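A protein chain is absent from this complex, but the other protein chains hold their places.
Presenting chain A:
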Amino acid sequence: MSGAKVPADISGHMLDLDEEEDLEVFSKNTSLAEGNPMPNSPDSMVNQFRLDEENEEEQQGAINKDIFVTVDNPESHISAIETFITYRVVTRTTRSEFDSSEYEVRRRYQDFLWLKSRLEENYPTLIVHPLPEKFVMKSMVERFNDDFIETRRKALHRFLNRITEHPILSCSHHFKVFLTDEELAPHRKLGPGFLSRMSETMRAMANSVRGLRSKLEEFAIMQEYVDDFSNNMCSVDKVTHRITKEHREYMDELKQYGPTYFQWAESEELLAEPLKGVGSCVEKCSKETEEQIQYLSEVLVPTLHEYVLCADTLKAVMRRRDNIQAEFEAKNEALASKTTDKEMLQEEVDDLADRVEQANNALRGDWSRWRTSMRADLKSAFISTAAKNVDYYEKCLAVWESFLLSQRGESMEQRNGADAS
């Protein structure tokens, strides 16, 4: 008998989820179906967009959606120095800022990182949808594993699409460059380099050490929410991973269960038929379990994971907002204690005050936007998971009921036969 991996009384362990799963960022076993639900090209996306009633919320938010982006076709590039994967990014748009209506470029993960950091730099208090992580902690070798690439591709696709749906971010110059320029490398060299990024980080650190003079209550509440949301998302994510794991182990055992009934049937006469019946029911249910696990991995797990990353994004956004305010406060204090040369400093302080105002407004606006889409995403993911589970049980029910029917039918026949004789 296999050793029981589940503790004797789980209720006591409900508070204590595996620590090691912190590191299991991408489950090794995430197997994703060949036929993914994502559209393959901007053209099919446009069509889906028009026909897809479930996209109601998206439609309402983006009635005039005039830009469609897909990420597909991963290919590996092998050079003397390194090996990496590039993805094809196809854009279809009617926006006037774009010279053409269709673009196709190849981008690698680093390019996406570049885009994200440019966006965060230009719009420090807007909430940018997270990118999939750089590394899989468990093993670096898996970087080129098919499942990993597919998972990443889907996440990159979602990343870009969230940007196209964002009224401000989609107009970003860097976004346009990302979508249209053949070669991104020259752009990567321009823009704030390593040193300026370092100094910004150091300023931020200095500011955080000083602390903020006063924080608007709304942002204090927001901060609290972000921290709680982060904890909750991590918990839900962990639980979901655990469920997936238990499901897989269950399915592995089921796979041995069915064949044993068939084996038994071989040495029986009258019993052979019902035994085979039970065996085939078990096998069918095992297949349904496999599908259920697949669905869970494709829908709920990635969504929860993205919102775990979102929580980190939110924390970063809050930090940046705080830094902007801290910078202003620092300069303001400096101004107060100065006696000469006040005009120039006053201008700087006014600029910084504006910056704070802008940052706060941007955050406020984006905050409710984010809340809405978070609610829609998670609600939809949970609903479809529950629906899939109902579907799973309904299918298994049908399997067993038809077996029962066949047995009862047989026993009726037997009784009729006995009566006749």
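In this section, contacts are C-beta pairs under 8 Å (C-beta built on N, C-alpha and C of every residue); 3 or more make two chains touch, one makes a residue touch a chain; residues count from 1.
Assume contacts and distances are computed from a predicted model.
S.K.: Given that one chain of this complex has been left out, which of "AP-1 complex subunit gamma", "COP9 signalosome complex subunit 6", "Sorting nexin 4" or "Histidine-containing phosphotransfer protein" is its protein name according to UniProt?
M.R.: From the listed options "AP-1 complex subunit gamma", "COP9 signalosome complex subunit 6", "Sorting nexin 4" or "Histidine-containing phosphotransfer protein", the omitted chain resolves to "Sorting nexin 4".
S.K.: Return the single residue from A:Leu212, A:Val236 or A:Ala330 that touches the missing chain.
M.R.: The one listed residue touching the chain not shown is A:Val236.
S.K.: Check the options A:Glu97, A:Glu133, A:Glu218 or A:Glu249 and report the residue that touches the missing chain.
M.R.: If we include the chain that is not displayed, A:Glu249 is the one touching it.
S.K.: Per the definition of touch given earlier, which of A:Val71, A:Cys281 or A:Val301 contacts the omitted chain?
M.R.: In the complete complex, the chain left out is touched by residue A:Cys281.
S.K.: Can you list where chain A touches the absent chain?
M.R.: 1-2, 4-6, 8, 10-11, 14-15, 17, 225, 228-229, 231-232, 235-236, 239, 242-243, 246-247, 249-250, 252-254, 256-257, 260-261, 263-264, 267, 270-271, 274-275, 277-278, 281, 285, 375, 378-379, 382-383, 386-387, 389-390, 392-394, 396-397, 400-401, 403-404, 407-408, 411
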